[in-house]
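Yeah, one chain of the complex is gone here, protein chain that is, but the others are all in their spots.
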Amino acid sequence: MSFGMKTQETHLSSEANRPLVQLRGVTKDYYRNRIRVPVLADTNVDIGEGEFLAIMGPSGSGKSTLLNLVAGIDRPTTGTIVVADQELGSLSESRLTRWRSEHLGFIFQLYNLMPVLTAYENVELPLLLTRLRRRQRRQHVETALKIVGLADRMDHYPRQLSGGQEQRVAIARALVNDPVLLIADEPTGNLDATAAVEILDLLEQLNEQFGRTIIMVTHDPRSARRAHRLLHLDKGTFDERPIDALEAAS
Amino acid sequence: MKFLPYIFKNVFRNKLRTGFTVLSIAMSLFLVTLLYGFLASQENLAAQSAGYNRLVVTHRQGLTSLLPVAHLDKLRTIEGVKAATQMSWFGGKYKDDRLPFTQFAVDAQAMMNVFDELTLPADQLSQWRKDTGGCVVGTRIAHHRGWRLGDKIVLKGAFYDVDLELTVDGFYDGSETADLDMLWFHWAYLDESLKAKRSPIAGLIGMVMLKTASADDLPEVARQIEARFTSSDAPARAMTEQAFQQMFSEMVGNVQAFIRNTALAVVFALVCVAANAMAMSLRERTREIAVLKAIGFQRGTVLRLVLGESLAIALLGGFLGALGAKLGVLALVRFADLSRFPLPGINVFDIPWITALYALGLAAAIGLASGLVPAWRAAGVSVVAGLRKVV
Partner (left out) sequence: MIPLRYNLRSLRTRWVTSLMTILGTALVVWATVLAFGLGAGLDHTLEVSGGPLDLIAMRKGASAEIASIIDRKVARQIEETLPGIATDENGRKLCSPELVVIVAATRSSDGGRTNLIIRGVTSAARALRPGLRVVEGREAKPGLREAITSRSVSKRFRGAGLGEELEVMGSKLVIVGVFDADDSAAESEVWTDLAVIAEISRRKGVVSSVQLRATGAQALAEIKARLTGDEQFALKAISEKEYYAEQAIAGTAIKTVGWIIFVFLLIGAVFAMANTMFGAVVTRAREIGTLRALGFSRASVVFGFLLESLTLALAGGLIGCLGTLPVNGLSTGTANWVTFSEITFSFRFGPVVLLQGVLLAVLVGVAGGIFPAVRATRMKIVDALREI
């Protein structure tokens, strides 16, 4: 596992390197009482390795949908999605499940920790899907918890942690299997201002210091400003916007 | 009452959970209705017998001791006795039956007079009276065993040391709850067969069944009978037909206690089940209840709404269970041959409607008991906390 430092790479332009994530002609329709509701229309996006991408848009615009498609927990109606040279559409359900466990880290708005497991046990969860032995798992978990600064709270249950701490445990869980991609869906949506700042600092650190590729969906401009690239999604179509155009809404 | 539609909407909001709870209650109450229904059925049978004003006269020492046939004539002379017949239980083995079905050696005409609520076509009766080796069978057992007029029935003696070959001369019929699983043949035929073998029990009868003119005559006639034979070699005992039937069901054991205990356990388990389902349902609705209270619903109203819900669910289950049991037993007795089943009264098993009603009442009690704690909790929901609750 390489938590080594990486040099900053160019974020905006993805032509130089082969993109980590590639969407081509992706559409997604939902069906509500037999009425077709198009959520994403003919989307083409490239995301390079080491990028920190924010996706914004009004509610119902399909930002979470995009995230779910890249993460492989939903399938597009048409189009192809390639992540780390793997065409997701060609994978069967079980293969996709395995692929997810090996390549992705999830960060949810509601943290989604198992309330009956300690912080340690929660972070350990993804490793139980690997062949690692207990001692190796311990190493990984402790490292991940150290990175997020919660090594001293290993044996606490989620109900004993603050919102910010819970989210940090969730981030540790997302990191523990050394994923190529971190997927964050409104990571600060449930946090107060101070905790939100802590989490965003952490995400920035993970991206700049450890070179993690992060795709983050948010509706909060303060969060989006931490990213290096912004995609605006409205009525199913994407729109690249410059970060500085974001209103300083403090 | 105006809340009824709201209550029902809530009952069916989660059809799966409600369905499962209802079915769980239904299954268990079916069982309870079945068990208590059996007891009630026995009681009803006994009460029904009371209407026929009949006495059973046996040897004081019980059914396995026999009475001299001379007793019969003496009994017929007692005032108040309208008709009397001997009834010797033959207990013969028919084909491969593990237990004998009911066979009695009787006096044909007297039998019809004593059991005047049963019917036998006049031509069949006269045929039977002419045919010494003839017999009549109940319509129900005839139906199950496929017996027709003229069929020969061979009974191997198990209790008596003679084998009998009988001819079916007729079919007796009666009401829905009458015992139509018996076979009657001539006592004279049995006695002659015994005499031919020089059996020491020739000339003896098992018991006498007699009918009095009215119900008022019963106690006096019984007293006279016992007094008449008290110093004879074969002292007699007289009891009402109900008492006689009760003797058989009592032999089965302290069934009442068994049924009571089983039913208790079942009911207790059900309260747990229903309360559990109720609690789960309400846990998911904390916000809704908070909204209701915010709007202005009083604690008492919320309490009643929840109780109403648990009551409705339990009653649904109770209805299904009780009705299912009643109909199930009706079908069972109609279509199955219960003459071979070793449980007295099973062949006329009929669950009275009142028992089904009691079961429904039990369901209501379960509904109330199981809804109490969840209703209390719901009534006490804090509006602020409930509205804020996200997780």
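Read from first to last, the chains carry the letters A and B; within each, the first residue is number 1.
Basically, a contact is a pair of C-beta atoms (placed from the backbone, for glycine too) under 8 Å apart; a residue touches a chain by one contact, two chains touch by 3 or more.
Please read these numbers as outputs of a predicted model, since none were measured by experiment.
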item: Option touching the unshown chain, where A:42, A:121 or A:178 are the choices; value: A:121
item: Residue among A:100, A:140, A:168 or A:212 that touches the chain left out of view; value: A:100
item: Residue among B:149, B:196, B:269 or B:294 that touches the chain left out of view; value: B:269
item: Chain not shown, touching residues in chain B; value: 16-17, 20-21, 23-28, 30-31, 34, 60-65, 91, 93, 98-99, 156-161, 163, 200, 247-248, 250-254, 256-257, 262, 265-266, 268-270, 272-273, 275-277, 279-280, 283-284, 341-343, 390-391
item: Interface with the undisplayed chain - residues on chain A; value: 64, 68, 71, 73-74, 94, 97-98, 100-102, 106, 108, 110, 112, 114-117, 121, 125-126, 128-129, 173
